[in-house]
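Selected chains only, in their assembly positions.
Per-chain residue numbering starts at 1, and chain names A and B are given in the order in which the chains are listed.
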Amino acid sequence: MSDETLQIGELELHSRVLLGSAMYPSTQVMLDCVAASGTEMVTVALRRVSPGAKGESLYELLHRAGVHILPNTAGCYTAEDAVLTAQLGREAIGTELVKLEVIADDQTLLPDAAGLLQAAEELVRDGFVVLPYTNDDPVLARRLEDIGCAAIMPLAAPIGSGLGVRNPHNLSLIKERASVPVIVDAGLGTASDVTIVLELGCDGVLLNSAVARAGDPVMMAQAMRAAAAAGAAAFRARRMPRKYHAEASTPAKGTPWR
Amino acid sequence: MRARVNGAERELSPGMSIGALVNEVAADAKAVAVALNRAMIPRKEWSAVQVQEGDDIEIVAPFHGG
């Protein structure tokens, strides 16, 4: 992976922002956010069709927007459900990509480590490009990579909480041991959260609530695009060292009357 | 003949194929996938597979998700 791109399986993305498609005030706002964020990959869920529903055409809307569609397994509480949902997603959308979620319980929406590993293993074996939503445990992250996942998607904070990076130390540990991309998913709330994630050296972010539930989603999408660019550039630029005490920026030499 | 379609019991004509059922249930069959008794049925088999009494069928499509 070059400094400039985010490689997921065979794909080379130039944007470091992945976007969810839920909770926008309207479909048009969603499409405007897709455009404003510069994203090249948008997640979708698999849900029952309803006769006459408009929902079905989400595929076409996103397809026309020119983005990659990343089906998720949201709502799955067992490895079995997740594997089956992944297969439905592949069939419906014609992609090997899957954002794998195996949720432990309704209250925390945190991943179930055992179920996640089991489902990831089956899906990798079945040829999927697996992007697992995981907690921020560096050990689990490593296991997922060892199994053959194409990226690791640790959370910043619980889904939909907008609390920002609760444990930057763990994200750093995950990143420093990973050779696949680390894309922080869940819990980001505003632009600086995204900048911080990228400054830690992580490779991308997956955003949904932070954009869709902002006062002005399209402007927030734009903010997120800039925030990711800022963080990625700052990481590559290597920040100045921190000093405990002040250090003059203007040189004293040549100061008059001294 | 009764079967469970997307979580609801439903009366279907005997011998109905998955393909026919999808056409009835989904506004647009594009980007749709089907699970029959918790196994995914590839689109190319839809016309060949007939729904049986008591089958559990899920017909899904991409939806807004995060």
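The rule we apply is simple: a contact is a pair of C-beta atoms (placed from the backbone, for glycine too) under 8 Å apart; a residue touches a chain by one contact, two chains touch by 3 or more.
This structure is a prediction, so every number in the text was calculated from the model and none was measured.
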Response to the item:
Copies per chain type across the whole file come out as A x4, B x4
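Here, only the chains that are shown with their structure count from here on.
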Worksheet item: Taking each chain's centre as the mean position of its Cα atoms, how many Å separate chain A from chain B?
Response: 32
Response to the item:
Counting only contacts in the complex, chain B reaches chain A at residues 6-7, 24-28, 30-35, 38-40, 42-43, 58-66
Worksheet, complete the sentence: chain B partner, complex, touching residues on chain A are 20-24, 30, 43-53, 55-60, 62, 69, 71-72, 74, 80, 84, 87-89, 91-93, 159, 206, 208-209
